[in-house]
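Every protein chain but one is kept in place in this view of the complex.
Labels run A, B, C, D and E following the written order; every chain starts at residue 1.
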Amino acid sequence: MNTEQADEMTRRVMSYSKNMDFKTYSGIATFFRANLCEDLSEVDVALVGLPTDAGLTQRTGARHGPREVRSQSCNILYYNPQTKVIPFELARIADIGDVRLLNSFNLDRVIAEIHEFYVKLQEAGVVPVTVGGDHSITYPILKALGAKRPVGLVHVDSHIDATGRIADSTVHHGAPFKNAVDDGVLDPKRTVHIAIRDPAAEFETFAHETGQTVIDIDRFYELGVKGVIAETRRIVGDGPTYISFDIDGLDPAYAPGTGTPAVGGITSHEAKKLLQGLRGLDIIGGDLVEVSPPFDSAGITALAGAQLAFEILCLAAEAFAKRRAV
Amino acid sequence: MNTEQADEMTRRVMSYSKNMDFKTYSGIATFFRANLCEDLSEVDVALVGLPTDAGLTQRTGARHGPREVRSQSCNILYYNPQTKVIPFELARIADIGDVRLLNSFNLDRVIAEIHEFYVKLQEAGVVPVTVGGDHSITYPILKALGAKRPVGLVHVDSHIDATGRIADSTVHHGAPFKNAVDDGVLDPKRTVHIAIRDPAAEFETFAHETGQTVIDIDRFYELGVKGVIAETRRIVGDGPTYISFDIDGLDPAYAPGTGTPAVGGITSHEAKKLLQGLRGLDIIGGDLVEVSPPFDSAGITALAGAQLAFEILCLAAEAFAKRRAV
Amino acid sequence: MNTEQADEMTRRVMSYSKNMDFKTYSGIATFFRANLCEDLSEVDVALVGLPTDAGLTQRTGARHGPREVRSQSCNILYYNPQTKVIPFELARIADIGDVRLLNSFNLDRVIAEIHEFYVKLQEAGVVPVTVGGDHSITYPILKALGAKRPVGLVHVDSHIDATGRIADSTVHHGAPFKNAVDDGVLDPKRTVHIAIRDPAAEFETFAHETGQTVIDIDRFYELGVKGVIAETRRIVGDGPTYISFDIDGLDPAYAPGTGTPAVGGITSHEAKKLLQGLRGLDIIGGDLVEVSPPFDSAGITALAGAQLAFEILCLAAEAFAKRRAV
Amino acid sequence: MNTEQADEMTRRVMSYSKNMDFKTYSGIATFFRANLCEDLSEVDVALVGLPTDAGLTQRTGARHGPREVRSQSCNILYYNPQTKVIPFELARIADIGDVRLLNSFNLDRVIAEIHEFYVKLQEAGVVPVTVGGDHSITYPILKALGAKRPVGLVHVDSHIDATGRIADSTVHHGAPFKNAVDDGVLDPKRTVHIAIRDPAAEFETFAHETGQTVIDIDRFYELGVKGVIAETRRIVGDGPTYISFDIDGLDPAYAPGTGTPAVGGITSHEAKKLLQGLRGLDIIGGDLVEVSPPFDSAGITALAGAQLAFEILCLAAEAFAKRRAV
Amino acid sequence: MNTEQADEMTRRVMSYSKNMDFKTYSGIATFFRANLCEDLSEVDVALVGLPTDAGLTQRTGARHGPREVRSQSCNILYYNPQTKVIPFELARIADIGDVRLLNSFNLDRVIAEIHEFYVKLQEAGVVPVTVGGDHSITYPILKALGAKRPVGLVHVDSHIDATGRIADSTVHHGAPFKNAVDDGVLDPKRTVHIAIRDPAAEFETFAHETGQTVIDIDRFYELGVKGVIAETRRIVGDGPTYISFDIDGLDPAYAPGTGTPAVGGITSHEAKKLLQGLRGLDIIGGDLVEVSPPFDSAGITALAGAQLAFEILCLAAEAFAKRRAV
Partner (left out) sequence: MNTEQADEMTRRVMSYSKNMDFKTYSGIATFFRANLCEDLSEVDVALVGLPTDAGLTQRTGARHGPREVRSQSCNILYYNPQTKVIPFELARIADIGDVRLLNSFNLDRVIAEIHEFYVKLQEAGVVPVTVGGDHSITYPILKALGAKRPVGLVHVDSHIDATGRIADSTVHHGAPFKNAVDDGVLDPKRTVHIAIRDPAAEFETFAHETGQTVIDIDRFYELGVKGVIAETRRIVGDGPTYISFDIDGLDPAYAPGTGTPAVGGITSHEAKKLLQGLRGLDIIGGDLVEVSPPFDSAGITALAGAQLAFEILCLAAEAFAKRRAV
């Protein structure tokens, strides 16, 4: 690219949102400076905040995640220097604000409200990229997105999150992928869990018995990032695939601000490369969950979360453009 | 007191708990170094941790309150230098640990479990001094303590917490005193709310209509601490009285670590003097709620909470000794 | 107010902005949940963010002020429990976003851009309530607001901020009130500086020589808040008056997050009462400046700033309504 | 003062140290920008850092006090706006650096080294104003300063610090004033302890039995600051007097960064007024101790410590000038 | 493992301690939820807190280590997902509380007290896994454990800690392995120091002259974790071996909360793999030292410390079971 081309590109991209501003601290913070928009007919890929931690079992604070990730996302803006993708060139992208939940004291009802919201997005043909919130939210999202056809899953996390009843409830932030398989909206054969190192992993017999793949942290480093990418692509194949990234997949040094930190995780560079290796998959949505600002240090967790959400946005926009082109 | 008497006193009090240690950082942290004890027959006044924030509407973290207040309470130990009260001399005091809750995703069930626990304490004749947790816990506690006879209430807070339905629920951390009056376990005529300055106060028509007294922050400073004490004593009178202290009654400078901080509150010295002015009332229990460690600075909120819980403990132990003496 | 009236009031006020939500953590953060609006013809009183610290001489970070004050202002919402004022009932209030500055490396040009922006507001008849940013911003604001007639000033601060050349510049965050008097837009006889305790105060001969009134911290406590209010009202009288509140007027315990903290200041309760005592003055605008989030603890400075900005908003809305009624 | 006089004053004072700079963040940090100087013959009043916490019993970190207080003292510079005192005009003032201690693992030897250092200062006729460090340091300082004649003491603290053996040692940070009385270097009749509220106070029979005066926190507020000043002046009288200010005399809201914080203390404004009320006493030295930066929030404790050390410096410089004038 | 087996395993392990609870924030914090137990006859492997920092030379705070590591250890619970080890299945494990030290002002006496305590553990046949505290504690522990036969050592740290006199003392946190070799309780030929990168390393001639092995950080990365494991196993061989892990062996990004952080260290994943590679060695005890909570960020250092202490616990329990089986 020469200077003229670069300038032209900059001008064009800046025009996609009236919020674009190189001063990261200035202006109302939206995800990646996208326009705020509530009219779903004007949106292809929606950035959604889902501020709830009703499903948490340990440290709290994920309800504060969307606001801080929005703030830090202003450091990231619009361009992916490694993949050269500019998602705003590929789809109409908007921040549609936070899901406004009525309930917050009864997880079952929170889950039902979330489901209702994503059914509407699904009906409007909008691809959701969501920032949580705790991990229980992925179940109602998948329930909406996989209603017609079970989806595949790329899941990065320190925990498998396919466990059973905890605290007298089958829904919670450790259960979304059992809930989704039980409901028939997630295809366990096309499901891969990456960077796992939680004590409960061994006891998550459901995942193993239903044929889900677990790449635990030791296997991750045996395979290397490229090997993990290859294995992941093999498992999820060409079908519609959802990405769920729990920020505690990163090591606590990279993501202290989270509810159930687990020592000995991957680096943010490895996480970026992993996601960048998923280009070409049929991504139909994704989420970045479990950023807990009250436990963060200097915003680095929210910043890492924003970066990873941006990688997911790039994948979702590319996949959208590819589907549209067909 | 001369040196021999002081030494003798120290020796005797140290013997009340095997945890007593002047090194604040050393040893397993229990409330005020009290012995851990689960056998209720050996306890007159129980220190209880209630780690739940299922009833919160705003900033989270109150579930982490009991552990941090225990840790900071080691700075306070056993003696009240202003009132000269040594509660361990007046009653058998123990830390009975945390209420172990099964549920945490459904507030109604959490409330029911708490109620069940305090019914047992009530049946065992144990006076509870509780460290929360969010303010929704006071409703089930009052439901147990006021079951036979409605109790009076001294309530320090920035909010009245007698509001109605929020987020589609009638129970939550802003409603315990409406819930308790509705259930007939709290006597609104013997109820006083102190240091109130929340926007919602004006709209809390229930409190006003049922005859509860509100001493808002302006009235607090008009009356002065001594005037507030006199007014409070007049309202609650001789009957059984419960004390509920929401740490956000203090100004955020004194208590940053809380869920709904309200600018322009009282100082911790004023709070101490207020509580010390309640000696002689028939205190049948109390709580200190809404300490949220993730938002604390250098532990000052947990430390203030520990100090105020200690003042309540002193009052409860004195009242217990008085009742026993009758 | 009875329950029906309270409910009706709540419904009406909620209708003034689509952002109203009792969950403080949910939704895009605007000042006090006001609507975002860029069309000045629909606005009577504008909430403005002015994220610059180009005029700072000491600790930095004021550029991050508007975003954090917006976030904390969600805790405050719409009602003033002490004065019973609901500003949204008195005027059309909107958050018009941040002033978008082109320059940031040359203070003279920054000042010029700010001036240009407020001239537009002035021409549109919009009353500005601004959240800074460092204190240098008050000069260009006054230059716009006082262009036709010099205004009076109520200024709370630890510093007089009417000093001369620093770092080879006559404009900076310690000079706005010299700049404004020099330009003839501020009436020194109707100017009062409150809570002053800075070493430089003695040397600020300009203030004294031009007849400005200084109520330093010792005088503040001699007079008491009511006395300070009376003196302030006497000085500024009936004419158009601007309020400038530098958060470092508060003690560092109440406002650690600021650029030039000064030990021994007033409390946030005193600050609230002081502002509430100014009802009825002809307030034509105001600002809250010098919140520096990187030095804040648990957000208490931004929260105090939001509270004080809300008090100013109430005064400005009342004064607007009064002028309109004439 | 007119502008010319103010400018002349500024120029003259700036000349007293090559470190003077209005940019608080710039330059090597010395106490109040004083010159670094090791030649005692050029110094009348010495600012001394004493970085040790070998005598602490609770939270640690006081060894880091001098460096942070130096850094924050750059915000305070050279002028006292309330008393109009400019200490640099009254005496030759220098920062003589930190006492370089060889030992740090054996408190007895640390105490001996400190004593040796202050004997040298005493012999050189230098008045020491020391920033600690934990409170055990005051004993060897008094041992040097009171060697020829017992001194009087103004002591602000939450603890009396005249207790006996702890952790098998008679010297520690809770004992300096027993040690000093035992050694005959402190006159108990001319000793006053202010703002006391520690549980151990009642048990500090030594202080009472030897005739020391205790103004506890309740008495402090009964007397008011002016009453405390009067009582203090009456007790210490005209004789040589030392000032020892433990930062935990302030409330934890004002001074979170300290080793044994005690809830319900005085404000920094009250502390300033108290010290300013001691002008005219024959101050022969002073210290500010127990600032613990690892527990500080945004530097407010170190800043308050710097401010109070400056008040002590002003008193010491005035007293020095008065003695010299005789 | 199928679901029934997993459930059965969970039930059995939960029965080993009444403290087991999946809510990390609930309950009195003991190491890994183990029972508190003071009766040594009921304990095979003891978890010991040793809250002292009397031997520190730089940043303080290690005395606060045991309490915070206990709190964070509740996140780790009982199962090792990489090695599949459940230590509670292999030995009777209890938290025996903190070593109660009388002295704290004289390092020599602190060392003597610690020694006395571990002699008792040794006589009772209890294997100690200790959480410090500063590194000086390892000397008296080794003195007890190696009294009959010199032990081997696996030592991970940024410093060799076999240096000579500092601050006029031969015992301190930089000297335990010189002290232990001098006393004949540590076999220098069976001693390996891993991840070393301290400036003093070159000058630690004692380690080199006595035949100790140093794998500095460069050699660590040349060999790779597997190579380091092999080399370590070769050096320590089959004899009784102690593990001492100084948390500053990790990079400051992973362990900011420590007394002498050294840039450029290993990751927590590498540390875990290293320890997991030591299975089968005859581990007779171990420690995790130098966690300094006042300098920690969001608890990540204490969490990493808890994880590494758990790895040591697994090794110690396995070795115990193996010895018992013989």
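Quick notes on this structure:
Criterion: a residue touches a chain if its C-beta (ideal position, glycine included) is under 8 Å from a C-beta of that chain, and two chains touch if they have at least 3 such contacts.
Keep in mind that what you see is a predicted model, and the values were worked out from it rather than measured.
For the chain left out of this panel, the touching residue among A:A6, A:L102, A:A124 or A:A230 is A:A6. Note that of C:C74, C:V171 or C:L288, the residue touching the chain absent from this view is C:V171. Within the complete assembly, E:D251 is the residue of E:D251, E:E290 or E:E318 that touches the hidden chain.
Listed here are the subunit C residues that touch the chain not shown: 53-55, 57, 59-61, 63-64, 101-109, 167-169, 171-172, 294-295. Although one chain is not shown, part of subunit D still touches it, namely residues 21, 23, 25-30, 36, 51, 63-64, 67, 70-71, 97-98, 100-101, 104.
The missing chain lies against subunit E, touching residues 57-59, 166-167, 196-203, 205-206, 209, 216-218, 221, 251-253, 256-257, 260-265, 295-297.
In this section, only the chains that are shown with their structure count from here on.
To find the repeat of A-B among D-E, B-D or C-D, check which pair has over half of the same contact pairs by residue number; it is D-E. Between subunit B and subunit C, the centres computed from C-alpha atoms are 38 Å apart. A separation of 40 Å divides the Cα centre of subunit B from that of subunit E. Annotation for subunit C: residues 23, 25, 251, 253, 297 touch two or more other chains.
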